[in-house]
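In this view, the complex is presented without one of its protein chains, the others remaining in place.
The first chain written gets the first letter, and so on, giving A, B and C; residue counts start at 1 in each chain.
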Amino acid sequence: MPTSRLEAFSDGVFAIAITVLVLGIAAPVHTDHLLVRLLDLWPSYLGYVLSFLLIGLLWVNHHVMFEHIVHSDRLLMFVNVLLLMFVAFVPFVTAVLASTFRTGDDQSIAVVAYGLVLTLAGFMYNAMWVHARHGGLMDSTVTDAGVQRIRRRIRFGPLMYLFGAAVGYFVPILGIVVFAGLILFYWLPIPQLNAAGEKIGMR
Amino acid sequence: MPTSRLEAFSDGVFAIAITVLVLGIAAPVHTDHLLVRLLDLWPSYLGYVLSFLLIGLLWVNHHVMFEHIVHSDRLLMFVNVLLLMFVAFVPFVTAVLASTFRTGDDQSIAVVAYGLVLTLAGFMYNAMWVHARHGGLMDSTVTDAGVQRIRRRIRFGPLMYLFGAAVGYFVPILGIVVFAGLILFYWLPIPQLNAAGEKIGMR
Amino acid sequence: MPTSRLEAFSDGVFAIAITVLVLGIAAPVHTDHLLVRLLDLWPSYLGYVLSFLLIGLLWVNHHVMFEHIVHSDRLLMFVNVLLLMFVAFVPFVTAVLASTFRTGDDQSIAVVAYGLVLTLAGFMYNAMWVHARHGGLMDSTVTDAGVQRIRRRIRFGPLMYLFGAAVGYFVPILGIVVFAGLILFYWLPIPQLNAAGEKIGMR
Partner (left out) sequence: MPTSRLEAFSDGVFAIAITVLVLGIAAPVHTDHLLVRLLDLWPSYLGYVLSFLLIGLLWVNHHVMFEHIVHSDRLLMFVNVLLLMFVAFVPFVTAVLASTFRTGDDQSIAVVAYGLVLTLAGFMYNAMWVHARHGGLMDSTVTDAGVQRIRRRIRFGPLMYLFGAAVGYFVPILGIVVFAGLILFYWLPIPQLNAAGEKIGMR
């Protein structure tokens, strides 16, 4: 079974999850002192930017993986649905996170919840990659170096998200900094470690 | 008329219905004792997981059917729209289901409503399959064995959902267990009952 | 400019508009006497079914038109955006319509508003078709008979929606009956009036 409809469906879920983030920010009901009211929503804007870049990034990584995965089976689809289940849950934990930074209560809980959802999503990437390699779902032209590069890339994710959650449990704002740092790190180009050629270097 | 735009439109509806499930879980307004507040939402998480896996599954089955259905006509489109109408209704019955498990009232009604929506969706799959076979909309290379396998698969669905609704009327939690069991069952690979070859076995 | 991205974008808007209809139905906050509470929402279910079948139908008609329209220009895109603007507004007038049938107040206003949105959407189909014919955007293989058939089909729509709005101003429920009748009429197969062949007959 080719992966085209799986990719289209996943693209849809990524696109919707990223776009409904904005629905989590309620427009002020009263509009007197509007500037103050809008500025008071800063944790929501911060959460919006963080989660938008994050989901965008998860989408890019999905994209990169499915350049190499060219067949699908039922297990791959199942793990992919689990992955999307955590991605689509991000708007909820984002809203919770923003709420706690507005009220000042229990930010640590919200950061941990946010980090755990990311960790689980990251874990699913690894599960998909392992299954695709051992289940013969990869493009036959992919090189070992290419496989290793992506593996290193996606293996790092869930560990660091878990680290961010742990740090955030003690110092919430530091957990956010870890997540933001990770997102920026991932958006950087992949270092050119081998001779896999121009196409990889473009990424 | 080819089925490509029908599939794209259906993929869109499946992807949106699955992603708006999260909008049914309201983030806590107050964030003191956040952990307790978040844990209190367990029926919403359970409903989210159940319905996400379920809609994901319905999407996979749609996918599998449209590997064989390669032409469309107005009746097929109409039945497909009815199918999507029930799929897109799942977020509503999921929210109702979660509410009753939070309040403890009238869970049986909510389980029955949930099961009936699934039953109707499952019935539409059967209607589409019957029409596609008799209306000459199938790929000419499909084998009788392939048609039978899918027919067995989709015929089982609505009966079991109806059974889950009936069981759930008397013991709500047992109805949920039936639905969850069905979802897991469907996600398992199709047993290889005949010599239809490797591609089928991969599913 | 080919029409593929225009079709994909339009499919997206149709799919989202049809799926967010369900967000207009609020799950009951309290769940005691749930059956009564759920049954009390009957106008919302009716509105959901009516608008789902209607948007599905508008999508099919879009599909049929763009089998023949194979080039696009800026004006076509603009009219298409206006069309989508009315389609995406349907969830709002549906929610208003359902509210009035729950409260019993001012149903006539809601039916007129619903009908006018449909009328405007239907008008845009005609504008697109006229422009596509005179702007040289059609497939060169399309027959005059094919063009006439679609023209008859889409010309009828806005007039009847306007008629439904007018009737509904005096007898609201009768306006709904006109809309429902139209939707069913449109879902019926196109009568085979000429020798345009098998493909048309399939529709």
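For the reader, a short list of remarks on this structure follows.
Convention: contacts are C-beta pairs under 8 Å (C-beta built on N, C-alpha and C of every residue); 3 or more make two chains touch, one makes a residue touch a chain.
Computed from a predicted structure; not experimentally measured.
Screening C:45, C:89, C:156 or C:187 for touch with the missing chain picks out C:89.
For the options A:20, A:70 or A:142, the residue in contact with the chain missing from this view is A:20. On the side of chain C, the interface with the absent chain consists of residues 1, 5, 8-9, 12-13, 16-17, 20, 23-24, 71, 73-75, 77-78, 81, 84-85, 88-89, 91-92, 95-96, 99-100, 103, 105-106, 109-110, 113, using the contact rule stated above. Against the chain not displayed here, chain A makes contact via residues 7-8, 11-12, 14-16, 18-23, 25, 27-35, 38, 48-49, 52-53, 56-57, 59-60, 63, 67, 187-190, 199, 202-203.
Operating definition for what follows: only the chains that are shown with their structure count from here on.
The two copies, chain A and chain B, are related by a rotation of 90°, based on C-alpha atoms and rounded to the nearest 5. Centres computed as Cα averages put chain A at a distance of 26 Å from chain B. With centres set at the average Cα position, the gap from chain A to chain C is 37 Å. Counting partners per residue, chain C has 16 as the residues that reach two or more other chains.
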